[in-house]
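Apart from one protein chain that is not included, each protein chain of the complex appears where it belongs.
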Amino acid sequence: MSEQKRKIHPHKFTLWVAIGSILMMFAGLTSAYIVKRSQASWLMIEIPVMFWYSTATILASSVTVQLALKALKKREMINYKRLLVVTAVLGVLFIVLQVAGFRQFAAQDIRLVGAGSNASYSFLLAISGLHGIHVLGGVVALAVIAIRALNSSTRSYSSVPLEIAATYWHFVDALWIYLFIFFTWMK
Amino acid sequence: MSSETISHGHAAEASVHSHDSHEAHGHDHHHEESFLTKYIFSTDHKMIGKQFLITGIIWAIIGGLFSVLFRLQLGYPDASFPILEDLFGKWAAGGRISNEFYYALVTMHGTILVFFVLTAGLSGTFANILIPLQIGARDMASGFMNMLSYWFFFLASVVMFASLFIQTGPASGGWTIYPPLSALGQASEGSKLGMDFWLISMALFIVSSLLGGLNYISTILNLRTKGMSMTRMPLTMWAIFFTAVLGVLSFPVLLSGAVLLLFDRNLGTSFYLSEIVVKGEILPNEGGSAILFQHLFWFLGHPEVYIILLPAMGMVSEILSVNSRKPIFGYLAMVGSLFAICILAFLVWAHHMFVTGLNPFLGAFFVLLTLLIAVPSAIKVFNWLTTLWKGNIRFTPGMLFSIGFVSLFISGGLTGIFLGNSTLDIHLHDTYFVVAHFHIVMGVASFFGMFAGVYHWFPKMYGRYLNNTMAYIHFWVTLVGSYLIFWPMHYSGLAGMPRRYTDWSNWQSFNQFQDMNRFISTVAMVVFAVQILFVFNFFYSIFKGRQVKSENPWGANTLEWTTPINPGHGNWPSDIPEVHRWAYDYGKDGREFIPQTEPIGADESKH
Partner (left out) sequence: MSGYFIFIILVLAFVLIFQISKASEYVSVLKGEEKSFKQSNRINAFMFILFMVLGLFGAWWCNELLYDRTLLAQPAASDHGEKIDFMLWLTIIVTGVVFLMTQILLFWFAFKYQHSEKRTVYFFPHNNKLELLWTVVPAIFLTILVGFGLFYWFKITGDAPKDAQIVEITGKQFNWMMRYPGKDNVLGRKNYRLTDASNGNALGVDWEDGASHDDIEASEMHLVVGKPVQLVINAQDVIHDVGLVHFRLKMDAVPGIPTTLWFTPKYTTAQMKEITGNKEFVYEISCDQMCGSGHYSMRGVIVVETQEEYDAWMASKKPQYVTVQEAAAPAAPKADSTAAVATATMSKPLAQLK
C-alpha cells in the first residue's frame, strides 16, 4: 500500500484536469473581454465596493476550509463540522454579496442586460455569474460532506473527499481573485 | 466536484487497490446486478461504451436520413415527392422540401454527425470500451462520473431530438451557428426556440464530454497496470488520450461562446450584435462583434475536427499492425505526430476565418501553422504505408476499413493543403470544395475508423462476430460510394459553387451541374441503404452472430485479448496481468505475435 501513498489519488488528479478545463473557459471569456476592450464604444467599468467585501469573504472561506481539513486530520470532529458549515455559509454569503454588488449597478442606473446595455458590463455579469455558479457547485459539495459528517451513522474518517472539495474551493477562490484583479486592472 | 462522485466510485477504488497491491481479491463481481444497474445505470465501462455506441448508431441513422432528404432536393429540384408531405406536413408542402426545412436538415445533419455521432459515438464508445481493457485496469477512475457522462449525453440527445418537433423548427443557421443569424429570431425561423434548444443541448453535451474526457485522462495516467509504461501503450490509447486533452481544453471555450450567445438571445446584451437592421426593424444593440463568436467557436471547432479524427487514427494504426502481422512502423514518430497534431490543433482555428476581414498578418501566421499540420499527417501516412510493406495482410473487415481510412485520409488531407493556404481559400472558401474536403477527411474517414473499430472489437464487446459477407458488401459499397459522392464535388467547388444553396437553377454560374447532382444523390441513397445493412448486421449479430471460440481471435498482443471472451465487471477474473513489452511485437524472431504479457526472453533480439 505504500506505493499508493506516493501516487496522487485518481479523483484528485481528475479534479486538477477539471480545473484546467474550467480555466480554459474563463481564459476564453477573459480573452474575449480583452479583444472587445480594444474596440470602440467600450465603457470603463467601476467595480462596486461590494465586490471588495465578497473578495474578503471568499478569502476567509478558503482559510476556514483549510482549518476544517486540519481538524479532520486531527480527528477534532466537532471543530471540523463547525468549520465545514462556516465555510459553506461563507460561500453563500459570497454569492449574496456578489448579487448585492450587481444591484449597486442598478442603483446607478447602469444596465447590465437588455436594451441600452453595454457589452463591458454584460461581460462582468456573464463572467462573474459563471464564477458564481462554480462557487455554488462548491457549496453543494461542502453541504454534502457536511451532511455526511453530521449524520453519525456514516462515520468516515477518509479525508480524500474533503481534500478534493478544499482544493476545488481554493481554486474558485483563486479564480475570483484573478477575475477581480483582471477587472480592476483592465480599467 | 461533489463528494457524491467519490463515494460512488467503488469500482475505481477497487481497481487502485488491486493493481497496486496485486492482491488476489480482484473485484466483487459476485453480487447480483439488477437489470437497472446492469443495462441502464451501469458504471461498467464496457456497458457505458455500448450505450454510447448504440445511441450513436441511432443518431447516425437520423443524421444520415437527413442527408438523404436534402440530397433529394439537390438531386431532383423540380420533382415533387408527395410522401414527404405526408411525413413532414408544412415543411414539405406539395411534396417539395421548403427552404426552411432544407436549412434545418443541413444544420441538424452537421450537428448530429459532428457531435452526437463522431464525437460521442466514436470517442465515447471506444475510449470507454478500450481504455481499461488496453491499459489493464478494472474500470475507469470514476465509474460514477462515467455513467453521468453517458446520461448527460442522453439528456443532450433528448433535448436535440425534441427540437426537431418544435413548431418553428430546429436550429437552421448551419452547424457553426454564427450570430447574428443564430442570435436573431427575426432573421430566421430556426433562430427562434430551436436555437435555444440547440444551445441547451450543446451545453449538456459539453458537460458530458468533459466528464468523459476528465475520466479518460486520469484513467490513462493513473490506472495503468504494472509494466504498462506510457511508451508501451497501444497507439489507440495515445490517440484517445490526446483526444481527451483536446476536448477538455477546447469544449469549455465553446461553452463560454454559447453562454454569451444565450445572453444575446435572451437578455438583450450586445456581445455579438452591432448596428443591425433586420427586416426593417432597427435593433438597439451596438458595440458587439459577430467575429468574436467565430473565434470562440473555432477555438473549439478546429480541435473538434481532431477530436473526431484522432481516435480513428489510433484504431487504424492498431488494426493495420495486427492484421499486417507486423509492428506499426515508427511507433514513437506516430506518438510524436499525434502530439504535434494535438498542439497545432489549438493554434490554427482562424484558418476558418480567412475571409472575415482578418488581419492579413494574423492570417499569414495561421497559414503557416495550418500547413505545418501536413507534416505530422504525412509522417502518419508514410508510416502506415510502411507498416503494410512486406507484411502478411489478412483482410478482416476491420482491416479493409483501415486501409479505406488511409486512402480517404490521403485524399481529404491533400485538399486541406489547398484550403489551408489563405490565397486559395479566398477562392474556395465555402464552396463545394470545402464540403468535399471535410466530408472525406473528417466525415467518411472517421466513419471508416469507427467501422474498423466496431468490426475489430465487436468480438470483445459481444463475444460474437459480425457477418463477414455483409461486412464486405458494406465496405466496398461504402468505399466506392464515398468516392463517387465526394470526388465530383471538388469540381463543382472549382466552379465556385457555394455550399448551403437549396437550388442553383437561377444562377448562370452554377447551374451546369444538375446531372452530377442527380448522380451524387442517387449514390448517396445507395450508400445510406448499405449503412442500414450494417446496422442490421450489428443488431442481428449481437444475438445471433457466429460465436467467438478463442480469447484472442485476431492473434493480437494487447491486453484486452487476455480477458475472458465475455469479461465481467472488473474485466479480469483474477489478477490484472503484468506487461513486459510494447504492443507491437508481431513477426519478431519468427514468431507470429508475442503478447504484451509475455516476459522478454533471454535470447530475444533487440530492436
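For clarity, chains are labelled A and B in written order, and residue numbers in each chain start from 1.
Just so it is clear, contacts are C-beta pairs under 8 Å (C-beta built on N, C-alpha and C of every residue); 3 or more make two chains touch, one makes a residue touch a chain.
As the structure is a prediction and not an experimental result, all values here were calculated from the model.
Engineer: Touched by the hidden chain, which of the shown chains?
Structural biologist: Hidden chain, whole complex, touched shown chains: B.
Engineer: Out of B:Gln51, B:Thr111 or B:Ser422, point to the residue that touches the absent chain in the complete complex.
Structural biologist: Touches the omitted chain: B:Ser422.
Engineer: Pick out which of B:Asn266, B:Gln512 or B:Asn566 touches the chain that's been left out of the picture.
Structural biologist: Touches the omitted chain: B:Gln512.
By our rule, only the chains that are shown with their structure count from here on.
Engineer: Which whole number of Å gives the spacing of the CA centres of chain A and chain B?
Structural biologist: The separation of the two C-alpha centroids amounts to 34 Å.
Engineer: Which part of chain A faces chain B closely enough to touch in the complex?
Structural biologist: Interface residues on chain A, with respect to chain B: 1, 3-4, 7-8, 10-11, 13-15, 17-18, 20-22, 24-29, 32, 35-36, 39-42, 112-119, 122-123, 126, 130, 137, 140-141, 144-145, 148, 160-162, 164-165, 168.
Engineer: For chain B, which residues count as touching chain A in their complex?
Structural biologist: These residues of chain B touch chain A: 1-7, 9, 12, 16-17, 20-21, 141-142, 145, 210, 213-215, 217-219, 221-223, 248-253, 255-257, 259-260, 263, 267-271, 284, 286-289, 292, 295-296, 299.
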